[in-house]
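Every protein chain except one is present and positioned as in the full complex.
The block that comes next holds chain A.
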Amino acid sequence: MAELRLARRSSFLPLTGLMCVLLLVFVSVASASRDVVSENNETWRGPAGETRGDSHNQTNSTAHKKAFPVLSFNYEHVRKPFEISLWILLALLMKLGFHIIPGVQNIVPESCLLIGVGLLVGGIIKAIGEEAPVLDTKLFFLYLLPPIILDAGYFLPIRPFTENMGTILVFAVVGTLWNTFFIGGMIYGVCRIEGGQLASVDPLSCLLFGTIVSAVDPVAVLAVFEEIHINELLHILVFGESLLNDAVTVVLYHLFEEFTHAGTVTVVDAILGVVCFFVVSLGGILVGAIYGILGAFTSRFTSHTRVIEPLFVFLYSYMAYLSAEVFHLSGIMSLIACGVVMRPYVEANVSHKSYTTIKYFLKMWSSVSETLIFIFLGVSTVAGPHAWNWTFVIVTVVLCLVSRVLGVIGLTYIINKFRIVKLTKKDQFIVAYGGLRGAIAFSLGFLLTNSEMKNMFLTAIITVIFFTVIVQGMTIRPLVDLLAVKKKKESKRSINEEIHTQFLDHLLTGIEDICGHYGHHHWKDKLNRFNKAYVKKWLIAGERSTEPQLISFYNKMEMKQAMMLVESGSTAQLPTIVSSVSMQNIKPRGPARQRAIPSISKSREQEIRKILRANLQKTRQRLRSYSRHDLMIDPFEDNVSEVRFRRQRVEMERRMSHYLTVPANRQETPPVRKVCFESEHKVYTYDDSKSPRGWTAEPDPSPPDAVSLLNESSQRANQSSEHRAKHNDELRAKVPDEKEEQDQLKLSRCLSDPGPNKEEDLS
């Protein structure tokens, strides 16, 4: 233990040193980026000055003949992209640094650290005398926010979201309205009472301010809630609210902004406001849904150009966002709708690699965006013009807290009358405490045009943001532990749970039908049937359109297991088996122990086979890499490595037989043991029977599809087994009766295997 501590301490110093160096570099670049074209002789602004000097020199020196410049310096040429990249790079290095420094991660959420870094950088820039870059509203709304929302929307857990939709809507709409009017009204009252500097604040401005400061921010909520792993219900409640209140915020913001210019409010305006709300939210969802369907339809045809599949997802979603913003509809809701609509169909259509790409790109972009947003928030705080008014700020912060708590308690009281699973006091506390404000509030505040109040408002907004993110963000984790709030259950979805979830759906629908009650389940069932009958046919390519959900789930799980095995197997460290139960313990004993071959669809099979083959190939190549180009193979060396390799493969197959459902039964008849590996150069014909011959490279005329068993061809007439059966016949003749050898290499499934057909190797 002591050594560990010593080791930590010794690594701590160089790390902090590294961080300081990074900070300094960050600052100098930041200041360089603020450089305006002006004559300036300060030496540390060297690079920029030099380039100007250079170009000046060059224009002046056309008269004289200069020597050809072997090395020249032209910074202006790449300036913009260079600076952007450097900003992003340094921001991410900061983020990296936080994870390396031990201990910090558990106390302070990352968002706080990033804001801190931003503050530091901003402070240093200001100290130097430079003007710090501010969070540009356009940059924020058009480039930084969409990736985060798309990531959230695409991976939104649909089931809990729809189950709690009523609650979420009530919190989002009614809750935000309550917050706005309460805060706006009280602030106005306070201003009236205070007088002095605040006397000039008019009610509409206060309401506008209330709108900006009352909306729960999805970025901040995500950043903090991701780390505390709270249970699904609470997570979806707070997060769903933060997403759906965008519509309310947009409407109210535009409404009040219009009114402050107009001066007076009439009843008609209020009614129009309500209508506008419906238009904004439903319109946004409609736009998103349209783009989602387009995206799903496009993905149906991408089977030949797999590489650009992820791009379609990203571009259609981004277009949905931008299109909604054109009409002043709710861009966030449009983005969410697009992701939600598109996802099931796209996932059924795209290849596995594209799915992984989409997932990781979304996560990557949202991570970068989040980091940049928080750093910029810190920098902008230092930079922006501030008008600090103690009363105003303190009252705002207090009011935000109070109104949030009151709102949640009041609304929960009403909601619980309609909910089956009621929200307990603990739940209410977390929902109230989790109402964080973030960068959206800041950006909206920045957009304000009324400059006299703007600075004061902005200061107050920033204070609220800091308070919620830092204070509430830091303390929520210990509070969650203290209150023993239920955490997210980590267990992965099992096939039994999936079977029973579906079973339950049908059961409850049936009971509802018997009672003659058209409830929740009835309509859900109708929607599912409509989806299956019409929509899926149009949007999903090929045979996948008729695949029932249970089968897709099962296939997905098989794939995951295979990948897991492959990943663990390739490091040559085979995992310990969790349980020694295998299929033979389940199956009833008896003479007719036929192998049940899962009829996973052909393409799936190909994918799994490819993955397994690639791994086996890797292992094999690793063993034989020294001799890849040799034609003369040392037989002794070869035997040893081959044996080792074979043993490893056996182990892997044994593992596979536990996880994949094809049982490792003892076969009645010895299967055809023909494994064919196609490395880039040679095709090995690995034939047990012919050991001495087996090592030489023997090009195989037609690599076989699979190791097939005798039963297989009879049971799977619909697969292209005729080809295989023929091949089997000729191969079977070669295989001698080496029972022991066969038992060892129990290649009992047709998945783990061999040479690809050239045509199949597409995806």
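Here, a contact is a pair of C-beta atoms (placed from the backbone, for glycine too) under 8 Å apart; a residue touches a chain by one contact, two chains touch by 3 or more; residues count from 1.
Assume contacts and distances are computed from a predicted model.
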Out of "Calcineurin B homologous protein 3", "Rhotekin", "Coatomer subunit epsilon" or "DNA excision repair protein ERCC-8", what name does the UniProt record list for the absent chain?
"Calcineurin B homologous protein 3"
Residue among A:Tyr143, A:Tyr360 or A:Phe503 touching the omitted chain
A:Phe503
Options A:Pro102, A:Gly189, A:Gly519 or A:Gly542, residue touching the unrepresented chain
A:Gly519
Of A:Ala67, A:Val268, A:Ile420 or A:Leu482, which residue touches the hidden chain?
A:Ile420
Answer key for A:Ile193, A:Val326, A:Ile511 or A:Leu527 versus the chain not shown reads A:Ile511
Residues from chain A at the interface with the omitted partner, ascending
416, 420-422, 489, 491, 494-497, 499-504, 506-517, 519-520, 522, 525, 529, 532, 546, 548, 550-551, 554, 557, 578-589, 596-600, 661-663, 715
